[in-house]
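Below you'll find the structure, written out as structure tokens, and then a few comments.
Every protein chain except one is present and positioned as in the full complex.
So, chain A:
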């Protein structure tokens, strides 16, 4: 050893770090080492460069920053000897990743090493390139890698093949250069080359349809033969795993065959025999064999239909499902999910076993099984399956309850055959796992309860009973409190008794007790307590005998430290004392909540809309409750004043609301006078009733107004309203009819406007590529036929996010174009959102020439610039 070196050996450093008893000690050792290494780097010390880098790699693995060593990697790679290069490339792969600028500097060294005479150095370079290359490097070095696919040594060919995979994933345009060399790899005998060649072909098929066609035509037979040879090969010690020759190759061949057979009957036909052979002959007593069977089943499921093979595959899954090994059961569940698409009936046969798996002790299996059960449920089996799931809810782990509850709620909502069943099941879920139930779920329950007029009595009694046994489930308490407040009289008088019910005797003071418990329970949160206060106010009018006691409870809360509760108490007390004359009108039962509006808002994927006033829609109701006063009351009793204390609904505005009782909804649509909050709410609600399609629920008031000029919107909406009310066709159809009436009343002028506007224009898919779709919606400004308003909506069809999205358009001279700014410049992947942008086109030759437009769309995908261009000449005439 060099006596002048002060550094420790790698081994000694690791020992020193391992000897540390505390994290602080470790940090100190690492800091000292890092300081020494930095000093060495500054002195440009060459003798110990590789040792220092090795130390840095270890330090990096412990999670400390090591960026200062990145340049050292490059220096080592640039040196001549193999040992230096070996450690240099290792460091490069560990300390850097494709996103670092430094990486660009290594491109030249890589190029030299790829052409090196020493094949091991070529191997190192290929390995590094395959593991961390960026798109730029891929472009620069692709020719070298392509050449190396024909290198004399098979070990280089296989590395080059995997490296090519990375390259075509980074730059799919390069795929076509690799098709021919990849196809020639499939004829190799060397297993390493063959395996990597098959993998390369698989990935080529994924990025290029041209490659897929090519391999399907030229290579299917050859691959089938290779698979047959390998499946029938005699014992080969070098590749043998548990009596099977090279399961890895088996699996890759099956995977490629799957891609080739998918959607092509001829290719599928060609591989039937060998798949049958693999499915029947493979030993299933070891993991390797099962891995092959698993892959084989997936291939059978994916290729074009062959009844016999599918039966075979489902049987294999059945065997897997009853296996004792958890791994095998897990993959069976996984595959059955895919089999559901192909043959749901066959999967249903295993329902009982799958249901057992939901109760497994293994979280991974539970989760898979639950998802599968969720798919299995249909109208016919929803009752028994839900029963099983709810029973299991009682004993399941705390961590699993959240998932399970969400799934049960969703199933019950989706498939419930009748309302009473829905309410029953939801009550069970609330009593078991009410704390896991999401807000929108219990909001939906209240909407359903409110709509089931004949079940009010039954529901409130059931809730009262449930409340006696489980008081710790927050959402149960909330729903119960709301129902007792609304339907307290039915609770006490046993109104609407069903045959299945046991009669109970509840006195008025029992009902008040229940609410009092809820308000005094210290674990109740703000929402629950606020709801309890409202319930009390309502009961005070329903139960005159208890009104003194109720006032006492309310008065107790006048000193509450939470502002919202204090305010409510003071106001309610005021109502009780001073406004006896309007009290009964104020606390009348809530108008039936409109299911269609509610579910429309939920579907609008706008949770905030769900929790904002979803109830305050004044409307002509069949039972004639709707008075002008209904609006502020609804607002006051708003379900949603939960999380955010919203003083607007009950605060200082309240009295104004009270005074503003004469603020009739009719005056609201004028939109000119917008008195504080209630007015706007009413306006919004009124509008949202008819014109606000779910997707647009975020738009502002002015948008809504303008959207009503679009001829299509109201129509589409009405359809939506009726179709959304699937939960209870009987109860809601009058409601939605009413809202339709309302709509026409409220927008008296608008139909006339439509007349002026001329005919409706259908929306148009103006541009569509494999990665992007652009739709145009047209509308005309009244009295201005030359001008067309176009709303362009962009949808991303690829799995990647687009950044810096920019839409440009050009028109010929007889047109004038005005572009508004886009709603966003980021387009989420896979159609999970869209960008919209408004255009205004004025056609000076209106009636003579139709619109034409040239467009250009630029964006960044994976930091790569993409440009798409096109011309749109299929505009509707007369625009």
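One rule holds in what follows: a residue touches a chain if its C-beta (ideal position, glycine included) is under 8 Å from a C-beta of that chain, and two chains touch if they have at least 3 such contacts; residues count from 1.
By our rule, contacts and distances are computed from a predicted model.
Asker: Leaving aside the chains you can see, what is the UniProt protein name of the one that's missing? Options: "ADP-ribosylation factor-like protein 1", "AP complex subunit sigma", "60s ribosomal protein l20" or "Nuclear pore complex protein Nup85".
Answerer: Matching "ADP-ribosylation factor-like protein 1", "AP complex subunit sigma", "60s ribosomal protein l20" or "Nuclear pore complex protein Nup85" to the record, the invisible chain is "AP complex subunit sigma".
Asker: Just to verify: which one of A:310, A:329, A:478 or A:780 makes contact with the chain not shown?
Answerer: Reading the full complex, the residue touching the unseen chain is A:329.
Asker: For the chain not shown, which residue from A:22, A:117, A:285 or A:361 touches it across the whole complex?
Answerer: With A:22, A:117, A:285 or A:361 as choices, the missing chain is touched by A:361.
Asker: Which candidate, A:141, A:162 or A:801, sits in contact with the chain we can't see?
Answerer: The missing chain is touched by A:162.
Asker: Among the options A:8, A:177 or A:287, which residue touches the chain absent from this view?
Answerer: A:287
Asker: For the chain not shown, which residue from A:146, A:246 or A:489 touches it across the whole complex?
Answerer: A:246
Asker: Going by the touch rule given at the top, which residues of chain A touch the chain that is not shown?
Answerer: Output for chain A: 11, 14, 18, 54, 57-58, 61-63, 65, 81-83, 86-87, 90, 93-94, 97-99, 120, 123, 126-127, 130-131, 155, 158-159, 162-163, 165-166, 191-192, 195-196, 199, 238-239, 241, 246-249, 251, 255, 287-288, 290-291, 294-295, 326-331, 334, 361-365, 367-368.
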